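Excluded from the complex is one protein chain; the other protein chains are retained at their positions.
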Amino acid sequence: MAVSRSAVVLCLAALAGLLAWPAFASDFGVDLTTKILIYAILALSLELLVGQTGLVCFGQAAFFGIAAYATVRFSPEYDAAAIWWLLPSAVAASAVFALVMGALSLRTRGVYFIMVTLAFSQMAYYVIHDTPVGGGTDGIYLNVPPSVAVGSTQLLDLSDPLHFYYAALLALVTCFVMLAVALRSRFGRALAGIRVNEQRMRAAGFSTYPYQLAAFVLSGAIAGIAGFLFAIKDGFVNPELLSWHLSGAALVMIILGGLGHLRGAVIGAFALSLLEELFQSRELMGGFSDHWHLGLGASIIACVALLPRGLIGLPRMLRARLLGARQAGAP
Amino acid sequence: MDLATFLVQCLNSVQFGLLLFLVASGLTLIFGIMGVINLAHGSFYMIGAYMAYGLAPIVAGAVGGGFFATLAFGIVLSVVVGYLLEWAFFSYLYEREHLQQVLMTYGLILVFDELRSIIVDDDVHGVPPPDWLAGSIPLGDLMSYPVYRLFISGVCILLAIGMYFVFTRTRLGMMIRAGSTNREMVQSLGIDIKILYRFVFAAGVALAALAGMIAAPVSSVYPGMGEQVLIICFVVVVIGGIGSVRGALLAALLIGAVDTFGKVLLPSAAGVLIYVLMAAILLWKPAGLFRAG
Partner (left out) sequence: MFRHTFRLAVGVAAVALLPGLAQAQDKLRVGLMLPYSGTYAQLGEAIENGFRLYVEQHGGKLGGREIEYFKVDDESAPPKAADNMNKLVKRDNVDVVIGTVHSGVAMAMARIAKQTGTLMIDPNAGADAVTGPMCAKNIFRSSFSNWQPGYATGEALAKTGAKNVVTITWKYAAGDESVGGFTEAFEKGGGKVVENLTVPFPNVEFQALLTRIASLKPDAVYTFFAGGGAVKFVKDYKAAGLGSIPLYGAGFLTEGTTKAQGDAAEGVVTAMHYADNLDNASDKAFRLAYAKAYKLQPDVYAVQGYDAAQILATGLAATNGDPRKIDAFRAAVLKAKFDSPRGMFTMSESHNPVQDFYLRKVTGGENTVVGIASKALADPGRGCKM
């Protein structure tokens, strides 16, 4: 998938902005942006499945939540775990669940596939919510974030919001670049082919199942990285992290940003979070901010209806409108 | 578990299943015939319940009617609302992909919730059943079964029979069944598919709202009730086979049984069981138990 030079320039500019952001932003601004970065990683993982492979998964929250809970459960109660084993373990937990979910769900198609992914995610939700595995419906705490150290030298202090912000940014950039490279490879092209016409691929002798399953596992792992970061950020996880509402929100993000583009996922994460902040803001909305769900719901409907290509498609749409108008009105 | 308890649990399970069927039947029709995934279906259930609460004083004041008058008004109102909703919003969803339908109806849930919050309130309300149905039938020395719950089951059975009759014995039913299997063919036969869809959608909304109305005295009226019923309804529809009303009935009864007995025998696993059941059935029959029609 060729990317225009302007897109690359914009991405680099955005990266520069994010790197410089803490110098200008308040503590709250950095906190909010860190949260958005984590959601952006979650959105990226879903984009891989939905936008690139054509598998509409309604259970992404399960991967997110399982890694978050694993992070808390695997950590000692009052000591710092070493990130070098905690992160892979948490991600592995999600990846294994994704493997099982994928292996079983891929036997169904279409809308049934969507529902089966939802079913598995709900199963994970109820196991965490109702059984001792989850530690209760009010959630559990991570008392000490993991240490990032080599030998006795500490590289990062994850309890420092500024360090954590850059750690999240690093994670986002790493996942983004990794996915971009993967999608340009043979693997990525296979996924694209499967998305466009699975039957044709199979008729050509291509075994689609291993590729789809691999996409599942990779997606689960990346969502797991997001979950790991979320657990550290607040030091608090609860069963609602696995609820279908979060899965739905992730879907809204990638559609809002624009399906089929990695940067669409990131844009969508920013757009949805900022929209929520906008509608909840008392300064801008006054008394209406008490009923902010109304504005948010209407916005989601409007966006999906009017921007089928998402925000990424907006420049092209506007250009077409303007050009079209100019041509029509040209003397 | 002794025999008496077992029988009561069976009654409980059937009643729960039948109510689920009432809500799910509307969903499977909309899903099966128009191919629209409607996440806002749970909201119709909630709207029905709030209608039972909100319309009762108005109906009592205007025509002096009681529970059944409110019910009648509510049904008419929901058909009208369904008709308008289809015309203004849902008809645009038919051409869209499933993902877009999911998201637009997801946004609709938020809108409906907030509208309810503005028009009525966020409080929990009770709706009293009509006096002659408010008693209980004694079963054994200590327990009794509420008459109203039997009434709910009765209404659902009547509606199920009515639906069966309409589908298999009337022209309308024939058109609906044909429309779910082959849309274009029906259109080329000169039947105005748009009006058919509008009618089916309104019927679906009315079924869900009616379920909410008759369930209100038993489940009480509260903000989260739509969401709780939504996911289970999807499970019922998917297990039963999309578009199959017969399948929805069987699946609803099955889920009623699994849920009721699960809660008693394995309380901490009860939540998971339904989804395990769904996954198991889909892996055995990837398109649900029955085909459409």
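Details
Letters A and B mark the chains in the order given here, with residues in each chain numbered from 1 onward.
Quick note on the criterion: contacts are C-beta pairs under 8 Å (C-beta built on N, C-alpha and C of every residue); 3 or more make two chains touch, one makes a residue touch a chain.
Predicted model only: the values in this text are computed from it and were never measured.
With respect to the full assembly, the chain omitted from this view is in touch with A, B.
When you scan A:Asp157, A:Glu198 or A:Asp234 for touch with the missing chain, the hit is A:Asp234. As for the chain not pictured, it touches subunit A at residues 26-29, 31-32, 35, 126, 129-130, 136-139, 141, 233-236, 238, 240-241, 246, 280, 282, 290-293.
Taking the whole complex into account, subunit B touches the unshown chain at residues 2, 5, 8-9, 12, 16, 114, 117, 121-126, 128, 136, 138-139, 142-146, 148-149, 218-220, 222-225, 228, 259-261, 263-264, 267-268, 270-271.
By our rule, only the chains that are shown with their structure count from here on.
Note on chain placement: the centre of subunit A and the centre of subunit B lie 33 Å apart, centres being C-alpha means. The touching residues of subunit A, when paired with subunit B in their complex, are 50, 56, 58, 104, 107-112, 114-116, 118-120, 122-123, 126-127, 129-131, 244, 248, 251-252, 255, 291, 293-294, 296-301, 304-305, 308. Interface of subunit B with subunit A (complex): residues 31, 37, 92, 98-100, 102-104, 106-111, 113-115, 117-118, 231, 234-235, 238, 242, 268-272, 275-276, 278-279, 282-283, 286-288.
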